[in-house]
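The complex appears here without one of its protein chains, the remainder shown in place.
Moving on to subunit A:
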Amino acid sequence: MQLFLFVFPFYCSSSEDIHQLKYMAANRPRGGSFSRNLSASSTGVSHIPGLKHGPNGTMFLSSGIPDLDKILGGGFALGSLVMVMEDPEAPHHMLLLRNFMSQGLVHHQPLIYASPAKDPKGFLGTLPNPMASKDDKSRVHETEQEKGLRIAWQYKKYFGEQNSEQRDGKSEYCSDFDLRKPLERHFFSGQHIDCVSLRYSADLATFRERCSSFLSQVPRNIGNITGGRIAIQSLCSPQCEYSNEEWEMLSFVRSLKSLLRLSNAVAIITFPPSLVSTTFSKRMQHLADTLVSVKAIPDEDKELAKLLTGYQDMVGLLSVHKVARINTQPLLAVELYASSGSCSVSSKTGPTFS
């Protein structure tokens, strides 16, 4: 019988570290000096394909983008709230949502999706399909990379370790998605998928009820754990009736967060910060456990093309402002190289970060 700590601090940490990310995080989670003894009692969880153990007794589910999982130290922690700050000039937040939702469907995790469109079900048709097999491709790429590098110290023996660790279980936890192909029908059948339109809701009360009933189905202290996913797109979109009532939206997000803490689900909310007041935007940012923002890049900008490699393939920039800290005070020691993170989406693969 596993005993989970139920008392979570109910405030938002005010210190934010802005990590401009460049490279992959180390695979080994480095938490505090105490780590949970993952012995025989927890082997049941490690066999669930969609979930993975994280430091400090948390569990992660995948965001659908392997590079983003590495940057965040494993994925999204169960019970956390992820906020994505949109750029009104680019639809990159849709990419994040699509991968998140597809990953949930691939792992048979229940999903609820809300958007300001009149018919949100149409969005499900744009979800990408996992790629067929990419193991050979990634292996070849890595050995080629090694030949070009001249290593001075003893790094080679560490590299060898990382490669083997990465490939085990990677295809199970997080899939690579092919954006050209829509998600196959068999992933939709028998799934608990709920689509909600927020266009005509005067306040968010009914949606709050639906979230509450959804989250009660994935509670925390029951042995059979699956993850649950909530995806809310463009919460403060101007065409919705409630968009003028900022306190309503804030109280909705806050109650959602409290419900999330008691469940095994992850919620992603995207909102456009330029369309709301700065105070509201700041409050929303503080409410988030993991805060990410996307930004468009100008087209045909020669200066950027000179400074950034792979500019031709890039579509936007993603910045991670805050990473979830659950059950711990110090920031998770995710190893990052400081630079700007760019997201490139090639026509074949899903988003990759460099």
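Here is the rule we go by: contacts are C-beta pairs under 8 Å (C-beta built on N, C-alpha and C of every residue); 3 or more make two chains touch, one makes a residue touch a chain; residues count from 1.
The criterion applied here is as follows: contacts and distances are computed from a predicted model.
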### Query
What is the protein name, per UniProt, of the chain that does not appear here: "Elongator complex protein 5", "Exosome component 7", "Transcription factor IBH1" or "Autophagy protein 5"?
"Elongator complex protein 5"
## Note on the structure
Given A:175, A:243, A:293 or A:327, the correct residue touching the omitted chain is A:243
### Query
In the full complex, which residues of subunit A touch the absent chain?
88-92, 116-118, 122, 150-154, 156-157, 199, 237-241, 243-244, 272, 274-277, 295-301, 303-304, 307-308, 315-317, 340, 345
